[in-house]
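Pasting a structure below so you can have a look.
The other protein chains are all here in position, but one chain of the complex has been omitted.
Order of writing sets the labels: A, B and C. Residues in every chain begin at 1.
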Amino acid sequence: MKAIIKKGPFPGAELIDTQIPQIGPEDVLVKIKVTSICGTDLHIYDWNEWAQNRIKPPIVFGHEFCGEIIETGKKVNNLVKGDFVSAETHIICGKCYQCKHGQGEICSNVRIIGVDIPGCFAEYIAVPASCLWKNDKKLNPEYASVQEPFGNSVHALFADDKAIEGKTIAIFGCGPTGLFATAIAKASGAKEIIVSDVNSYRMKIAKKSGADYSFNPKEVDVVAKVKDLTGGVGVDIVLEMSGNAQAFQSAVKSCRRGGRVTMFGLFNRRIDVDFNDDLIFSGRKLVGITGRKIWSTWEKTAELLKSKKLNINPIITHRFKLEEFEKGMALMQKGECGKVILKP
Amino acid sequence: MKAIIKKGPFPGAELIDTQIPQIGPEDVLVKIKVTSICGTDLHIYDWNEWAQNRIKPPIVFGHEFCGEIIETGKKVNNLVKGDFVSAETHIICGKCYQCKHGQGEICSNVRIIGVDIPGCFAEYIAVPASCLWKNDKKLNPEYASVQEPFGNSVHALFADDKAIEGKTIAIFGCGPTGLFATAIAKASGAKEIIVSDVNSYRMKIAKKSGADYSFNPKEVDVVAKVKDLTGGVGVDIVLEMSGNAQAFQSAVKSCRRGGRVTMFGLFNRRIDVDFNDDLIFSGRKLVGITGRKIWSTWEKTAELLKSKKLNINPIITHRFKLEEFEKGMALMQKGECGKVILKP
Amino acid sequence: MKAIIKKGPFPGAELIDTQIPQIGPEDVLVKIKVTSICGTDLHIYDWNEWAQNRIKPPIVFGHEFCGEIIETGKKVNNLVKGDFVSAETHIICGKCYQCKHGQGEICSNVRIIGVDIPGCFAEYIAVPASCLWKNDKKLNPEYASVQEPFGNSVHALFADDKAIEGKTIAIFGCGPTGLFATAIAKASGAKEIIVSDVNSYRMKIAKKSGADYSFNPKEVDVVAKVKDLTGGVGVDIVLEMSGNAQAFQSAVKSCRRGGRVTMFGLFNRRIDVDFNDDLIFSGRKLVGITGRKIWSTWEKTAELLKSKKLNINPIITHRFKLEEFEKGMALMQKGECGKVILKP
Partner (left out) sequence: MKAIIKKGPFPGAELIDTQIPQIGPEDVLVKIKVTSICGTDLHIYDWNEWAQNRIKPPIVFGHEFCGEIIETGKKVNNLVKGDFVSAETHIICGKCYQCKHGQGEICSNVRIIGVDIPGCFAEYIAVPASCLWKNDKKLNPEYASVQEPFGNSVHALFADDKAIEGKTIAIFGCGPTGLFATAIAKASGAKEIIVSDVNSYRMKIAKKSGADYSFNPKEVDVVAKVKDLTGGVGVDIVLEMSGNAQAFQSAVKSCRRGGRVTMFGLFNRRIDVDFNDDLIFSGRKLVGITGRKIWSTWEKTAELLKSKKLNINPIITHRFKLEEFEKGMALMQKGECGKVILKP
């Protein structure tokens, strides 16, 4: 089969021809229908510091996908050939303290598809049955593939599982997860959605996705704007999805006293924080999240995607053949795209 | 001014001409734009047992309304002449245990507009400034009037303030609050909404308002249908809005193990309950609610009504002049209506 | 080995000599150190209506115990020979909706030790390793055995996992679970604990266990007393642990507006409820609970029993040899005991 492989400890990746993977008794073999590129994949491609420390090439990478089950292992009894599935890409141990206490999304022994085990930038993938989500057969396969990052945005927004109706929201960073979060907040009844980014291409998509206001920190004082729009109070919920140090400072100050800042975007360095004013006197919370609640995030995700209340088409901006992956990587490097789809 | 008065301890009501009310230093005078009829008003009109025990005629009744502020008391500083307002009809004491602990909606000393103090079936009403909600001037005045019962439905659905996205819901009773709840659940991302009533006129409105399925208990076994539609599990949340004894039995059995039944509809007698199977072994909750959380329910309400995600026009079925109130009462007696509007 | 068996569909039980059970690959064999009698065991012994419908004799019954692991199945890797263990008596499926959503305590396919599979009124028991809780070796074996019903009381009190410090509590029913709940509420910082029962023997134990007030409904108006002691407000949390119809009526009226009534005691018939006043207008909750949260209830249980803050010795009133089980059953029939211990 065709597959994209990270061959060694250096930038780039290669299209190869390789064996279809074998499955164990608790695995299934999936024929990939659609796969999509995550920021993490770009890090692996670019071979950044994180990738150098984490990835052990050679490995087929990629983890966002959907496809059809071709074969099931002997012990698999909850899925059958022909099922249309996507994957929770965090394969959890089920035995650590977190897993035993309903927090599998931060399993101490997590293995990640396309990072720790072979990924989905290929024609076929073998994965444990336990990490598969069965899709409605009518679901658009592109939506089915992006459920994984869309789920990040759902988890970021619903980190405490509270209703969003009537809440004010600010989203810093309009990459695909920020854009998805914008659409989700809109569909979930947010009162006002304010987004901020330096990328005007992406801010335009944010406006189409439901943002009421969008601000470029190079042009305006974003915190002042947020305060103006909220009667001086600040927003109830901030989603930090940029991984940018300056954006973080504005993010926390945009949050109302007693409000919540969800931290999702990864930073390329340590950040200095004024805990006294920005957290303690103001009674704010910084809530780190990663992955998706298993399976409650997926349940919300599936329902939101099925509803007519949000339209993620403007966020899926480019489609390529699997063999054209370098075009997708180049667009992401420039930031001139939303979510990029690859089709084997 | 014109007003509808409950004259004495007997059925019926009368249109009279009376003085415009005087306001105290903390009150405001509102010119009524739209008022709407609640089931409680029908009880007062019909002079049922509850009304006989609670109402002290003569009194102008009615409590759902919106209007424009004409005059403000000396000590009122958060509202001005010209403001477009609706009322939280529960005037709370602010001093009881519940009020001091953030549960004003169940104040021990609550006084209710149109029940304990003169109401809004009139051209003007005097109310404490503290119970007014300032509307967006662009809000449809009919929507502004029905915010109070709409808020009951919001509170019923969001009783624990949790996100509804991806949840399955069953609603028993398709009077106006049941219909509003259907529309709200749909707009809030419910996975599946199942309604039940014996009134086919109202069930048709429920389908237009977002119900995925509607069942008449005279025709089918509703519990069996709910189980079928949920893989044998039952729904996550049940709203009991019928006040019907048989409906209650089906409502609780339609709820999944560990799920929640919100109790809102008032019964005309005591109900017998199988606590062992229906509550204890099954880990279910029965949650009584009344009124609206002050002001978090109103914040959700305002936002939902502003959004394009729900359409309550099918639920507002009739409009009359104030002096035609008896036509409205007659329709409500027959159940051949959704919400009925009166305009002074 | 010696074992107590329910031989057939009629009252009573018998001491027999039988084979030590065999274990499967995921089971362990435990040598019983201490076992204790639950109300359920009395129902089986008495052969009441519930038992007639549920139990399929012949079966060794009993489910509260602790003991030492003698042998482990091939696939057991979290426990070893010599471990001192107690059992979560609810063996859950791990696959139903509830299990997948963190509510294993109300698993749809639960099997119960001593009810659905052979029990612990014996010298040895074979149980799945997955349902065992490893005790601190220094824990008093009598305490280790009663952790299961003690855990019921912990779950009843902490049904919503909120802090108890400063809360007022009323407990209806002073059987062992009511008595344990009294001691737990005291140790957890309850402001005032009021208990009610008709059994003066048990009420005396309640006073020793931490009850601030105890009332016999045959002598006083319990609701009036609760109101008096709480400034007319009622208590924050009520635990209904009596299964008595009249007690339920007092229980719900003793709860403050907006408070919670935990329903745990099983009734021998349907109960009629005034939902309007007792639940809806008052914003109360009735929360059914059964079993124990797995494993968070056990964690609280272990810690409470380890602490010096509560003393359950007054609640464990009688100790017999296994072969003297009929003495224990007789005492329980009369209600002249707290928890009764049996030692093989």
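Descriptive notes on the structure:
Note that in this section a residue touches a chain if its C-beta (ideal position, glycine included) is under 8 Å from a C-beta of that chain, and two chains touch if they have at least 3 such contacts.
Values in this document were obtained by computation on a predicted structure and should not be read as measured data.
Here one chain is not drawn; of C:Pro58, C:Gly166 or C:Gly232, the residue touching it is C:Gly166.
Residue-wise, the contact with the chain that is not shown comes from C:Ser296, picked out of C:Ser196, C:Ser296 or C:Thr317. Within the complete assembly, A:Gly258 is the residue of A:Pro58, A:Gly258 or A:Gly335 that touches the hidden chain.
Along subunit B, the points of touch with the absent chain fall at residues 100-102, 295-296. The omitted chain makes contact with subunit A at the following residues, 96-98, 101, 103, 105-106, 108, 231, 233, 248, 256-258, 263-264, 266-267, 270-276, 278-290. Contacts to the hidden chain, counted on subunit C, fall at residues 154, 158, 161-166, 187-191, 296, 299-304, 307, 309.
Note that in this section only the chains that are shown with their structure count from here on.
The chain with its Cα centre farthest from the Cα centre of subunit C is A. With centres taken as mean Cα positions, subunit B sits 40 Å from subunit A.
Per-chain CA centroids place subunit A at a distance of 45 Å from subunit C. Looking at subunit B, no residue sits in touch with two or more other chains.
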